[in-house]
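This is the structure I want to talk about, given as structure tokens.
Shown here: the complex without one of its protein chains, the others still in place.
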Amino acid sequence: MAHAHSVKRHTGLMDWLTTVDHKKIGILYLIAGALFFGIGGIEALMIRWQLIKPMNDFVSAQTFNELITMHGTTMIFLGVMPLIFALMNAVVPLQIGARDVAFPFLNSLGFWTFLFGGILLNISWMMGGAPDAGWTAYTPLSTTAYSGTHGVDFYTVGLQIAGLGTLIGGINFLATVITMRAPGMTFMRMPMFTWTAFITSAIILFAFPAITVGLVLLSFDRILGANFFEVSNGGNPVLWQHIFWIFGHPEVYILILPAFGVISDVIPTFARKRLFGYSSMVFATILIAFLGFMVWAHHMFTTGMGPVANALFSISTMLIAVPTGIKIFNWLFTLWGGQIRFTSANLYASGFIPTFVMGGVTGVMLASAPADYQFHDTYFVVAHFHYVIVGGLVLGLFSGLHYWWPKMFGRVLDEKLGKIGFWFFIIGFHLTFFVQHFLGLMGMQRRIFTYLPGQGFDTLNLVSTVGALMMGVGVLVFLLNVVVTTRRPADAPNDPWEDGRTLEWSIPSPPPEYNFKQTPLVRGLDAYWKEKMAGHTEMTPAEPVGPIHMPSASILPFVMSVGIFVAGLGFMYHQYLVVGLGLIVTFVCMAIRSLYDDHGWHIDPEETTEKGVKA
Amino acid sequence: MKRLLPLFAGLVLLLSACGREDLSALRPQGPVAQGQFDLMKLSIAIMIVVLLIVFGIAAYVWVRFRRRPGQTDIPEQVEGNFKLEVLWTVIPLVLVLILGVATVQKVFSYGENYWNDKNAVKVKVTSHQFWWEFNYPDYGVTTAQDLVIPTGKKIAFQLKTADVLHSFWVPSLAGKTDTNPEGAINNAWFTADKEGVYLGKCAELCGQSHGLMEFKVKAVSQASFDSWVKAMKEPVAMPEDKATAEVFKNQCLTCHAIGSEGGPSAPNLTGIGGRESVASILINGTDGTAKENLKTWLEDPQAVKPGNKMPNPKKDLKLTDEQIDAIADYLANSKLKTQ
């Protein structure tokens, strides 16, 4: 090579702070997401403990409102979304036969901004109180007149920063899927997980800017004294609801589509059968994403939008059931005639199908506006969205984690512990949330810190709390599994499930830094399966062995995120000098990135002939 | 389908047994809640069919197509099946349309505005952190916490809030309607068929005591309603003891009103001794509890309803125990003169 650059390679902590390798960033997302998931889970258990009996005083009303706000916000923005990004980072480039994402530097920047946004939001607990206006932060409750602490400021600024990271990640994955596919990997040959990652990224791109604006408006009202939601000066609180849900509903599909993708990859592998109706799956995914932008006002049926709007949004919402139904039946008919192996990953996927369908049917019930006048803001809704998000997404995530764990870490998770964890989690889940449907119908509103005895709520709430504890045990068993497995040797083969169908199973577990020694040639859907059926043991290469270009590691994304963090903190406390300082740090980093060209470095062919350079 | 009918019947029975008659959305006590319950039953029925089909197929494939030990052959790789795929696109579409038609019909019927209907009883509802104000513009009567209505009549509501968003919900009579600030006032209506006391709740997170922001709907005969209105307009006696009357006027009536006296910014106290509860959650039972409840409230309002706006009578208003006792006694005995 004419100018092979010598590159300083970092080790230890510095390696993790500067890495631009999508596999390592995936692990970072996994760790950070798991941390916040744990915090959100503890908050959930505290909520359930408070509600275990009527007129309980385990926490105060104020603390309870902070708990529900932080539980919702943390789980959605800082728990499950990063876990989705963890899987996307770990898997998507491998599935399309790429050596990295389109923008490794941005990938790192997206992670660090997300992380610092999440940290900012969570330090509110130690800085005068967490946000207390619900994760929806409806105005005027979330304005300074009714929420006097800095809590909601932490919410607006923290989410703004974390959201920036998500948006960067979304754009990156869109570009990656569009331009980085291996030769022969046409759109209609992409694995379903990649498809859903792609569509989810598109939804992120078009939904997140709306909440960006919403959060700007709310923080301007709170910090600069603007009047967007201040009725006495002409503001309009209902405007917030529209902006929030124009983002908020697509967000639901941002969350659930990747779970659909995981299930669509796991089921064919363990049924040893190709996905039934692949094209209709792709079509259904796109349709769901599209319809997802047309239904936001079904969260506002009781706001008083009038019968015409309510009727229209009812119908558009119900229509989403159709593409979702297509998916369910396609999964069932993938299993039909297959040879199903119930590994932990497939157990979670199997648990997903009935559980998610239950969440789906209550969704259709909620779509019927006049009935929703009864359901709205009760535990029926709480049950519904937990069936969708936990019973759908979280089961999907656990399925995906068990499935791709060997690819990420080179070790197969312990199957026995995996199954024990599964049964605790799913039984606990149904105990917790099934009874909540009835609580809601019997008149229990959501977000109440306690309830009077004698209303018929007592037993069901106790059952619900017991279920929540079981879910907690399930998660602990998973953690134990991770610890136990990590102490074992990393000896997972390329294709530990033996029936892997997609490209990631054709390379070592974990893959070398450069993923593919030679970019593979893709000859059909389920590229690796196709080669195996043709009697090959590995992919046909699309290029000769040659030097591999790699992007340089960089500390700049980390520093930029620190800068944004500092600026955000300063803004909340009206310290504009601090804001300026933080922004200068960020912008100077941007300028440095622009001024000094990153030529990357190369891995020579001799190095790759070994088992692979150390990843 | 025929075989499923008894199942549905059983299910409906089960649902109807759920919860208290005066609280549960599953035990409707008026036409609006009844219609909404009918819609729920229709949607639940459709959804149960869907669930049974999905669960049935799932259970079958899980059992039938498990991999047997040593099985190494490759199953047929089915790409799809056009007919099947059309089938499970069209059937859900039809089911959704059935529900859709029923939905649209009811959306418009419950969206009717009866505010200008001569036969309707009009009530202006104003929600506050954390209590409810009910004003009857036709009768010039204002009350709090207990909404008194005649049975069999359409009650037309205009709803708004004085502070943050709340939501007005009487599960056994009708679904909820949000109370927005001035400028986005909502209308709603319901009817109670039978006499009785129904539980109402705030259904939109509104601050610390959101969960305790309840109210009661008292449905009474037309005659009792008329006499209630009449009694509400009669003058209310002040405390007999001069000193107590002085304290009550200077400390309580700056915010509260009773009869024709006092201010509008806190709950109206007219006839408070005869209400169902104190502060909506201290339930008044047989004689004597009303006074006890009032004392509990006056001792420390924050302990009963955290975050409420009432100053602490002892700490902020410097009332003595004796004064609190006297005021509680007066209020507990301040009842309406209804026949």
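Each chain carries a letter (A and B) given by its place in the written order, and its residues are counted from 1.
Going forward, a residue touches a chain if its C-beta (ideal position, glycine included) is under 8 Å from a C-beta of that chain, and two chains touch if they have at least 3 such contacts.
Here, contacts and distances are computed from a predicted model.
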{"item": "Record-based protein name (UniProt) of the chain missing from this complex, from \"cysteine desulfurase\", \"Adenine DNA glycosylase\", \"Cytochrome (Ubi)quinol oxidase subunit III\" or \"Branched-chain amino acid transport system ATP-binding protein\"", "value": "\"Cytochrome (Ubi)quinol oxidase subunit III\""}
{"item": "Shown chains touched by the chain that is not drawn here", "value": "A"}
{"item": "Omitted-chain contact residue, chosen from A:G41, A:G235, A:P323 or A:G338", "value": "A:G235"}
{"item": "Among A:F77, A:F208 or A:Y253, residue touching the chain not depicted", "value": "A:F208"}
{"item": "Given A:L94, A:A137, A:V157 or A:L217, the one touching the chain that is not displayed", "value": "A:L217"}
{"item": "Chain A residues touching the omitted chain (full complex)", "value": "2-3, 102-103, 167, 171-172, 174-175, 178-183, 205-210, 212-214, 216-217, 220-221, 224-228, 230, 232-236, 239, 243, 246, 549, 587, 591, 594-595, 597, 599-600"}
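Quick note on the criterion: only the chains that are shown with their structure count from here on.
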{"item": "Chain A-chain B separation of Cα centroids, rounded to whole Å", "value": "36"}
{"item": "Complex contacts: residues of chain A adjacent to chain B", "value": "60-62, 65, 133-134, 138, 140-141, 146, 231, 236-238, 271-274, 276-280, 302-304, 306-307, 310-311, 314-315, 318-319, 321-322, 325-326, 328-330, 332-333, 335-342, 350, 353-354, 357-358, 361-362, 364-365, 367-374, 376-378, 438, 441-443, 445-452, 455-456, 533"}
{"item": "Complex contact set, residues of chain B against chain A", "value": "15, 18-20, 23-26, 33, 35-37, 39-40, 43-44, 46-47, 50-51, 54-55, 57-58, 61-62, 65-68, 71, 74-81, 84-85, 88-89, 92-93, 95-96, 99-100, 102-104, 106-108, 110-111, 129, 163-165, 167, 169, 171-172, 174-178, 180-184, 186-187, 199, 201-212, 214, 281, 283, 306-307"}
